[in-house]
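All protein chains of the complex are present and in place, except for one that has been dropped.
The chains carry the letters A, B and C, assigned in the order they are written, with residues numbered from 1 in each.
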Amino acid sequence: MATESKPFEWRIRVYYEDTDAQGVVYYANYFRYMERARTEWLRALGVDQAELLNVQRRMFVVTATRAEFLAPARFSDEIVVTASLAGLSRATFEIEQNIFLPGHNDKLLVRGNITAAFLNADNLRPLRVPADIFEENS
Amino acid sequence: MATESKPFEWRIRVYYEDTDAQGVVYYANYFRYMERARTEWLRALGVDQAELLNVQRRMFVVTATRAEFLAPARFSDEIVVTASLAGLSRATFEIEQNIFLPGHNDKLLVRGNITAAFLNADNLRPLRVPADIFEENS
Amino acid sequence: MATESKPFEWRIRVYYEDTDAQGVVYYANYFRYMERARTEWLRALGVDQAELLNVQRRMFVVTATRAEFLAPARFSDEIVVTASLAGLSRATFEIEQNIFLPGHNDKLLVRGNITAAFLNADNLRPLRVPADIFEENS
Partner (left out) sequence: MATESKPFEWRIRVYYEDTDAQGVVYYANYFRYMERARTEWLRALGVDQAELLNVQRRMFVVTATRAEFLAPARFSDEIVVTASLAGLSRATFEIEQNIFLPGHNDKLLVRGNITAAFLNADNLRPLRVPADIFEENS
């Protein structure tokens, strides 16, 4: 398995829907942002999750997560969410995902980590993670 | 078809997740509240939507909606959402749904109206609305 | 007031977060999409809503909406949401917003209409709509 030299990055704009009455992004919504970045990262790696689910009846599911919320994103901010492979076993893979506010010092807002598994969508049984999708396409 | 003498009522608490940086409930979330009330109203009428979807492969879908947002609900408010049948044809039914803040004068926050259809969940084809579920169970 | 010759268009990708167990986009989420497009349309017209809220303490709020849901968007679809001015009075303005699936025949999914007002963010009192933002910048 080749290592990802540089994390995948995805830009996301913060809309009113993402914020709450505390004036900042509601904490659970950072996990939505992380999934958007994972989805786009998988797309960039050649994985079409809709085809995977609807035709092959296979899907990725999150089995564990941890995150530290260091500073808030606010309405109208344009933030960057990263995704990079941090670990891989037969049954699961781990993705490091950070969220930062780009600028002269790229302020880190959230440090996240996601463990995912690969399942049969019909019976929710675990399948071997298709490790080849994470190999460097050259 | 018997008329509903009194609308069904469902209490909902406003949490941070429902609000936005304007300090009030985000407008699209009132439609979530309306669906919660419809779901509970259907449950009270004897309709198990999970069984309907998973076993019978039938489902209700919203085909049109209109709403007026008269006053905002806020974090921690406990509001009431109503549901009552306002119209019924072969292909669709109309539900009147209001949201108010209960109190000495029951302040009306949202006046809503939902048109729904009944579909085959496999091919999304319309089915005849099962009108009997709206008949007074006596 | 100059008429908008061509509606503003904004592309949005459908993620898992937007869908529900019926396999399609959850109906209330189309209103989130509409607001994203309105926000970007206002940005294109030179309105910085964050500055408006935080510095000027003014904000736009939706006072009414209606929508017809003609066909569903699905996970992984890339859809287009439009925004164009459909009416303007002292107190409110109306925005026509359609959602379609781009392609050789641009399938229309949702036909929407939003009425918005302009409020003082501190006391929620209505202000005169700043009509000049909708005038053609030439």
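Please note the rule applied: a residue touches a chain if its C-beta (ideal position, glycine included) is under 8 Å from a C-beta of that chain, and two chains touch if they have at least 3 such contacts.
Because the structure is a prediction, the values reported are computed rather than measured.
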| item | value |
| --- | --- |
| Among B:Leu53, B:Ala71 or B:Ala86, residue touching the chain not depicted | B:Leu53 |
| Footprint left on chain B by the chain that the document does not show | 13, 15-17, 32, 35-36, 39-40, 48-50, 53, 74-76 |
| Absent-chain interface as seen on chain C, which is shown | 16-17, 19-24, 26, 28, 74-75 |
| Residues of chain A in contact with the chain not shown | 21-22, 27-29, 31-32, 35, 53, 59, 61-69, 72, 121, 124 |
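The working rule: only the chains that are shown with their structure count from here on.
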| item | value |
| --- | --- |
| Numbering shared by both copies at the chain C-chain B contact, with half separating same from different | same |
| Central chain of the complex, centres being mean CA coordinates | C |
| Distance between the centres, which are taken as Cα means, of chain B and chain A, whole angstrom | 33 |
| Chain centre separation (chain A, chain C; CA means) in Å | 27 |
| In chain C, residues with contacts to at least two other chains | 32, 35, 53 |
